[in-house]
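Note that this complex is displayed minus one protein chain, with the remaining chains in position.
Just so it is clear, A and B label the chains in written order, and each chain counts residues from 1 on its own.
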Amino acid sequence: MRVPDCYEYYLKPKVISGKKALDHIAFELGGMNAKKPIIITSKKHIRTKLDKKIITAFKDSGLTIGAIYDGGPEYLDPNLAYRLNHLFRWHNCDSIIALGGKSVTEYAKALNIFAANNGKIDIFTKDTDIIAPLYPFIIVPTMDSDGYESTNSVSTGGRRFKSESLYPDLIVIDSRTTSTGTTQDAIASSLIALAHSVEAYISNNSNPMMKSFAHASIQYIFENIVKVAQNPRDKKGGIALVNAAALAGSVFSNSSSHPAHILGTILSKKTGNYAAIIMGAILPCVMELHMLKGEFDGEDFLLAAGGFDMMAATPVESHGLKSVEIVRTLTEKLHAATQNFSAYKISEYILRETASEAASSPDVHFTEAECLLVLKNSYNGTQIKKLPAAEEIITREKVSAKGGRKCV
Amino acid sequence: MRVTQCNEIIPGRKIFKRIYIAIMLFVVGRAIRAAAVHDKIVKKEFADLPDDFAFSLGVLPNGPHLVMGKDKKGKIKFLGMNPVGKRTTLKMAIKNIEAAILVFTFQESTAVAFAHDRFVVDGDLSDALAVVRILDIVEVYLLPKFIAAMAVKRYPEHSEMSLARKYIGRILIYARVVLGF
Partner (left out) sequence: MNVLDHRKKGLKKMKEIIGTSNRILEIDLNTNTFSAYSVTQKDREMYLGAKGLGLKLLYDRLKTGCDPLGEENIIIFMMGVLMGTGAPCSGRFEAITKSPLTGIMTTSSCGGPFGMALKTSGWDGVILKGRAESKTHLAIDAKGVIFKPADDLWGKNTRKTQELLSKEGSGSVVIGQAGENLVRFANICSGHRFLGRGGMGAVLGSKNIKAITAKGKEYKIIPKNKKMFGKAKKGMLKYINQNDITSGSYRDLGTNANVNLSNAGGILPVKNFTGGMHKSADKISGEYIKNTYDTKHHTCKPCSILCGHKGTFDGEKRAVPEYETTGLLGANIGIFDQIKISEFNEICSEMGIDTISAGGTIAWAMEATEKGLIESNLFFGKADGVGQMLNDIATRKGLGNELAEGSRRASQKFGGREYAIQVKGLEMAAYDPRGCFGQGLAYAVANRGACHLSTSLFTLEVYFNMASPKAKRGKTTMVKFFENVYSALNSLQICHFTAFAVFLEPPLIKYTPTPLLKLAVQNLTPVALALMDLRLWPALWSSVTGIKLGMQGFKKAGERIHVLERYMNTREGISAKDDTLPARFLEEGRDCDNMNRTVPLDKMLHKYYKVRGYNTNGIPTDSLLEALDIEKK
């Protein structure tokens, strides 16, 4: 393994995973001097009675739950978070629990920011720092969690806020909350987590800490995704996938390169299609591009994704190609259960717009031409065989219109 | 759901589980006292512990608890179910009632529960490990083999605990537990 010249890895949340993990929350809150949490969740999880499971977990703990709120729309509305702050203050809450996936956690993080910064609404409009310390923050991920919950950022509209204070203090993974999802949830969240982990693994600033977590995440996903997709009630598989997502979130926060994530997110926003399917299709092309640029050779990746037997059976010089092949096979197998990327019928000009927007993101270290190459090949399901030519600059000569008519 | 419609929730209690744990702790407490009289290994474990040794084992945050300790003569005494006002050199607590249920319904052995971070220990760790060993032996006496095998780290072989010792010990310990002497 390469020894980096210099690296940083920030690792914050405590993780409790397994049987009766939910029941540990009260104890952990006590350790953080918190007695009255507010729980943010969504209607989906109320329908599957996850709120009741959390309330049962709090029984006999001596704690009171300040409120359970489930009404937030899918995208973070800072105004709603601002009003939640009033609810937080009204019930004298002192901690926040997010039960659910990305959208729920975004609300919880936004609420935490408002609550800890005296509810100033302009925190999301002006370039101000998020003032720590924030309130104790616990996340309870479910099957639709893709790892973004355990990152150090929150997005509202086009703005993303990043701060180490935004890491959750505790992640609680319990089979009671991870086995109520659907096949769709499992595939979507796992594909996104896979994309995050793989990108972190092959990125330029990869380091041993990042690789270790990414390795575990990738291994968990490859070993469990197919069986959980077939049976979303599989408890062990569900816990493994949510663990993988949490690990992916940690590496995502520490990695500086997320081309598949950015391209997939932008394209999904433009077309309304599932980000997970798009990211899953883009990922192998991103790996191929890194390989062509000499930044990825499949070292150790094959061990995580394919296991020891596959790694041993593959010649070293083919590790990279084999790695891409198994990622492609996995995403194609899962696509068969959902939809193909090309079936979304996305016009080329939208791909070009996406490439242009993505290339201007600091988290994408590809040029616009490279982004477009990745998008086109992943859309068509073809392999990238060579790097794009240097971009041509086209000049249009202005020619004055000629009068008269020509009839054909 | 409108923000103004969210009310406080007081989660309530798990009465039956608390009663069950209390009963189990009571039985274990008396059984430890009895074993300290009849079993030489338990006697030796306690002898190796300091003279002022006293421990509490309970469930956070509000009990039930069990308190045991040595008196001035070195005799092991069951000091009751309430640790308040009692001086203890070792506090062992299970983090929550569900974890306690796992331990006391033998779904997890004490050792496994420790490994799963179900316990919180405040005191000397070597003393805590001694208490765990004592608990294991007491559970072998109290429980039939098919249950005790799940509850203890390693069920003793015949060579380590003969059938006679086990069954005679079991009768004597149960008698002391029931009759309270």
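Some points to look at:
Here is the rule we use: a contact is a pair of C-beta atoms (placed from the backbone, for glycine too) under 8 Å apart; a residue touches a chain by one contact, two chains touch by 3 or more.
For clarity, every value in this text was computed on a predicted model and none was experimentally measured.
Shown chains touched by the undisplayed chain in the intact complex: A. The chain that is not drawn here is touched, among residues A:Pro13, A:Pro78, A:Gly101 or A:Gly237, by A:Pro78.
Even with one chain removed from view, chain A keeps its contact list with that chain: residues 73-79, 121-122, 124-125, 156-159, 269-273, 344-350, 352, 398-408.
One rule holds for everything that comes next: only the chains that are shown with their structure count from here on.
Note on chain placement: the centre of chain A and the centre of chain B lie 44 Å apart, centres being C-alpha means. By the touch rule above, chain B contacts chain A in their complex via residues 1-4, 6-14, 17-18, 60-62, 95-99, 102, 116-117, 120. On the chain A side of its complex with chain B, the touching residues are 16, 18-20, 23-24, 26-27, 30, 55-71, 80, 83-84, 86-87, 91.
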